[in-house]
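The complex appears here without one of its protein chains, the remainder shown in place.
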Amino acid sequence: MHWFSSLATFLQVLVNGVFLGCMYGVAAIGLSLVFGCMQIIFIAQGAVMILAAYCIFWMVTFTSLSPFWGFLFIIPVFVGFGFAMYTGLFQRVAKAGKNPSLLLAFGLMVLLEHVMAFVFSSDYRTVKTKFASTALGLGGVTFSVNRIIVAIVACAATALVFLFLKKTILGKAVRAVSEDMGAAALLGMRPEWVSAVTFSIGIALAGVAGVATCVIFPFDPYFGFIFSLKALIAVAFGGLGSVGGALLGGVILGVLESMSAYTIGGGWADAVAYAAFLLVLIFRPEGILGRSSGEKA
Amino acid sequence: MRGKLNSGKTGWAVGFIVLAFFVIYPFLVNTERSYLVYFLYMTFIYVAMAQGWNLAGGYTGQVSLGQHAFFGVGCYVTAILWRAKAIGYLDPLGMVLSGICAVILAILVGLLLLSKLRGDYFALGTLGLGEILHVIAINGGRVTQGPMGINLPSDAYISMTYYYFIALAIAVLTLIVVLVMTRSSIGLALVAIRENEVAAAANGVAVLKYKVIAFAAGAFVTGLCGSLNAYYTFHIDSAGAFDLDWVMVPILMTILGGSGTFLGPILGAFILSGVYELANMVMPQLHPIFSAAFIVLVTLFLPDGLMKYITGHKEGVLRRLPLFRAIARET
Partner (left out) sequence: MGSPLLEVEHVDVFYGVAQALWDVSFSVEERKITALLGANGAGKSTLLKAISGVVQPTKGRIVYAGSPLVDCRPEMAASSGISHVPEGRRLFSGLTVLENLELGAYLPSVRPMTKESLARVFGLFPVLKSRMRQLAGTLSGGEQQMLAIGRALMARPTLLLLDEPSLGLAPIVVKLLFDIIKKLNRDGVTILLVEQNVRKTLEIADYAFVLKTGVMRMEGQPAQLLDDPEFRQAFLGRIG
């Protein structure tokens, strides 16, 4: 075990964890939304994220735009992509139950990974930004500017989704359909349309997470799967059905990983995350902020 | 029903003919160089693992995403014991022990998770279990030799024929166990649990006990396969032993063939293996893409699996073949 040498070090590890967590959080919100409407774990969330990362990589390579513009342009593109994916693929299997949908997501993930590996090669890519080596210092703790921007974007994305769900009629319809599709249909809401919208938002969030990832980590086509798992764990921590919970869960996971990596070593950090995941599933399946119980009859 | 007894016997007859072929074939060719022998070896293992998953996942409705935990345990127990010279090459005692370790793990985990979690949460819990074991294997120090893995004496290799027949035996054993279980009152209990757990409990079915039985039986078979894998590859590392492919491929095969049916996993294993190998031969560069596209297409157009399509659709071409009808009726 390796203890913290000073308060500043502790804070540094904490802050790094929070920033890491924000990225998990954004992917997690998308996962939570999709689970709400389709009742499946969209295991391909990470792969979609990496697809977005590649888009930004090639955008930066062929134009000289700063990758941060990617946040803006990826959203409409991926909303469209998500809509197409839902209406073209998932809508067809929705009737057949959860297993086919889960399997479709899995097949899609593998397909995306392999296509990207084939087209883009499996080399690691990184995206540099103007701020790559800039950092702010505050009381002995350094904040990398890249990560600050990512954290801000994550919070903004969360706020936007939250407002959408709370204030707009479509957002309320999304929440209603997630809770009781039959009752919603009786009131005139079309479940396929609402599900398509929800799914598209989830994909767009994956896109945003992808942009965040590419400026911080080197990535390859298979990087996404671990992210899917981490997003899943974040959702479990924060609670299904809660947008703020997903972000919070992500942050908790990020901090947990950061702390474990520093104190016990990188290899065990993952084990700690998975163990915490299991514990939460067993003892508090509804997560910290969630409402739905893990005991489904 | 007129002729029903006959068609039941037809199903069995076909099964025995196929089995006889599998038994005789290796003696007709050079097993070291025969591609079909290798293909069948891999497929038998997949049949066993798919059918093992089918017991808990298909019949009982408890989807587990943690088969790789049991497979990995099987690999590592065999590897560790063999390296410590506690067991020998292709030692049946070693294999059974590996299977038992998997069962113990399954019972412990099963009791814990199955009593508290349902549906997706159970699936996620098993996934987490597998990943935890994966990390433990990486950090296991001298016992598991870390990420480099354990090397085993490859000079112990004698012949492919042994592997082939052991795999066939494991597959047949699994099929027999599943057949017996599902035809008995255990099978009724499992399906009752899948259809309506609350009603089953209200009718006196010891839900947790049967769930754990199904889960543990599948784990045993998977552990056996892991053990055989260790003997085959002569090298076990955490990435290979706990690869998620060991989870997803058998599940895919079962769902493709039809989960909750007897023939489903068998069909699914042969078809998916076949597609995979064919793609590998015809377009080696693109074959992972092709296989993944195949998965996507199957889930789109055959979401209920082949067996349900064959037995359910009256217009299905295959349905008209009396042979298929006969076999289908057996399930």
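Just so it is clear, A and B label the chains in written order, and each chain counts residues from 1 on its own.
The criterion applied here is as follows: a contact is a pair of C-beta atoms (placed from the backbone, for glycine too) under 8 Å apart; a residue touches a chain by one contact, two chains touch by 3 or more.
For clarity, every value in this text was computed on a predicted model and none was experimentally measured.
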item: Neighbouring shown chains of the undisplayed chain, as defined at the top; value: A
item: Candidates A:A176, A:I264 or A:I282 - the one touching the absent chain; value: A:A176
item: Given A:V145, A:L160 or A:A185, the one touching the chain that is not displayed; value: A:A185
item: Residues of subunit A in contact with the chain not shown; value: 169, 172-173, 175-176, 179-180, 182-191, 241, 291
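FYI, only the chains that are shown with their structure count from here on.
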item: Subunit A and subunit B: spacing of chain centres that average the CA atoms, whole Å; value: 32
item: Interface residues, subunit B side, partner subunit A - complex; value: 63, 112-113, 116-121, 123-125, 127-129, 131-132, 135-136, 138-139, 197-198, 244, 248, 251-252, 255, 259, 285-286, 288-289, 291-293, 295-296, 299-300, 303-304
item: Touching residues (chain side subunit A, partner subunit B) in the complex; value: 39-41, 89, 92-93, 96-100, 103-104, 106-108, 110-111, 114-115, 117-118, 225, 229, 232-233, 236, 267-268, 270-271, 274-275, 277-278, 281-282, 285, 294-297
